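Let me begin by presenting the structure, written as structure tokens, before commenting on it.
Only a single protein chain was left out; the remaining protein chains are all shown in position.
The block that comes next holds chain A.
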Amino acid sequence: MEFFERFAIPHPSPIIYASMVAIGITLLAIVAGLTFFKKWGYLWREWLTTVDHKRIGIMYLISALLMLFRGGVDALMMRAQLATPDAQLLDSQHYNEIFTTHGVVMIIFMAMAFIIALMNFVVPLQIGARDVAFPRLNALSFWLYFMGAMLFNLSFVIGGSPSSGWTSYFPLAGNEFSPSVGTNYYMIAIQIAGIGTLITGINFIVTILKMRAPGMKLMKMPMFTWSALITNLIITFAFPVLTVALAMGTMDRLFGTQFFTTGNGGMDMLWANLFWVWGHPEVYILVLPAFGVYSEIISTFARRNLYGYKSMVASMVIISVLSFVVWVHHFFTMGQGAMVNSIFSITTMAIAVPTGIKIFNWLFTLYKGSIRFTVPMMYSLGFLPIFTIGGVTGVMLGMSAADYQYHNTMFLVAHFHLVIIPGVVFAMLAGLTYWWPKMFGFMLNERIGKWAFWFISIGTCVAFFPMFISGLDGQARRMYTYSESTGFGFWNMLSFAGAVMLAIGFIIIVYNIYYSTRYASRDIGSDPWDARSLEWATSTPVPEYNFAEVPQVNSSEAFWDSKYNGHKLFSGKLKEIHMPNNSGVPFIMSSLFFVLGFSFIFSIWIGVAIALLGIVACLVHRSFEQDHGYHIPVEEIEKTESELRGGK
């Protein structure tokens, strides 16, 4: 029995037992459902083994939405706990666990997955490619991310969740102050998901640089593809730092090394330093694709070409450089001198300039445009003011002298939520609504979508604006309760009301998906928004090979120009298409990573050894495997195409 004691929750409560039961029932229901409807084979053939970028994108999307709800429930519990002074809903340990998992889940398993979902689905289509450069690696990326996410979520019911914040600062995260396995989960689950993200980064850089349709010069790429290129460049150079930091943290916790300890030559702030060397570029990894989405949507629904294409690209390139030189602003109060703080204050202010350029470019795109107020456009228009408020409060925080006042208060929490929610969540919801018809062949209901938009945007303001005030009044972040005499009660109750509005907004989105799946028209053609870039040039649903014929591109808005300016995308001559085979290896290998991670977390070394052997066996298998893909003959392409175009 002693062996099993380590899996017990160190600090149990009825909520956790209820979740255990809920998780058990869900798993049983999934297994029973798949068996009853005889879908195991379908699941394996069509999804678990797929290397198709569109399906991988959809799997990322589903995972991201699941994680959004997991992180959202955490947020609701936090807000409910803080809504009234001296509340007893959660105790301090549970509150710590919940804000930690909320941060990790939202950033790493929701936002990252969401942007990669859209990149996966859209980028190859926008550049006229058949798939990404390394389709099987792409599947591996997804499954590593997925297993990392599942491993992290397991912490809630087995062994206990991490509780030292999503930043997991040492020495708090060290063995002395965090004795449970929670922080091991943090280190290892993020490591596994991070490997997947790094692979994605390399994969998409190669895809965008090498697989563009003929004629699509770099400066003729759609803006979303540009943002994806810059994002993946930042991913490729930022994630190794996280990998190293997590590996050092893991060794500190499991093998008694002293990298981040306070004695024996260790340096606890080295963790904070390395974390933010990754963490700040990560902010731009999240927000740049969102900027790309907005660029696409604003120019589509203002029916104008994007204002200042070159300055948009230039500002992203500048951001890719500057994002690596500002990280110290996350710990201005560490105690380093005024000189260091001044340097990083100046770089921090400098990065607001390219961001400002982008905001003005969008405004000029809107100027004199004939604007259509669709749901994606509403999110984009809502983004502009709310994000700007979040952004300028960031400049306030960036002044190091003033930061001593704001540091670690709810003011900071308000700032980054008002940047990330309009910057990332709005963009992802906008992108989801915008590309939904391309993904699933029907449109989401506009009227219900607008209800969701209003609930979410007003909810965001109501939830986070009060924190500016309570933060300036001195409410520290990450405190699980406060006394009535502080006077924070009113503002926190207001925040809670906003959080409830946000929750209602997301429920409306779920209802919208259900409603539209049932009732929306399937007869929408391939270009329902009258859009501008290549992903709309192929039929809906998109055939597995994307384009029957690789398009010839002559402008940055190839599809628009083919519709209205007489450019010719397709010559009409079909050729045989070479496609990659499906493979179960990425799934199996990632499952082994799951076993590896789990064994590491609980120091079960036999499990580590077995899983490692299995992973190496997968690598060896891949090295010696002869897999040349398959060819789709011209007749079959013709047949598919005529079916997709209405069976002529």
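Here is the rule we use: a contact is a pair of C-beta atoms (placed from the backbone, for glycine too) under 8 Å apart; a residue touches a chain by one contact, two chains touch by 3 or more; residues count from 1.
As a working rule, contacts and distances are computed from a predicted model.
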| item | value |
| --- | --- |
| Identity of the absent chain, which is to be given by its UniProt protein name, from "PaaI family thioesterase", "ATP-binding cassette domain-containing protein", "Lipoprotein-releasing system permease protein" or "Quinol oxidase subunit 4" | "Quinol oxidase subunit 4" |
| Which of A:343, A:472 or A:615 contacts the chain that the document leaves out | A:343 |
| Identified contact with the non-displayed chain, of A:237, A:416 or A:451 | A:237 |
| Touching residue (missing chain; options A:328, A:377 or A:632) | A:328 |
| Chain A residues touching the omitted chain (full complex) | 209, 233, 237, 241, 267, 269-270, 273-274, 277, 320-321, 324-325, 327-328, 334-337, 339-340, 343-344 |
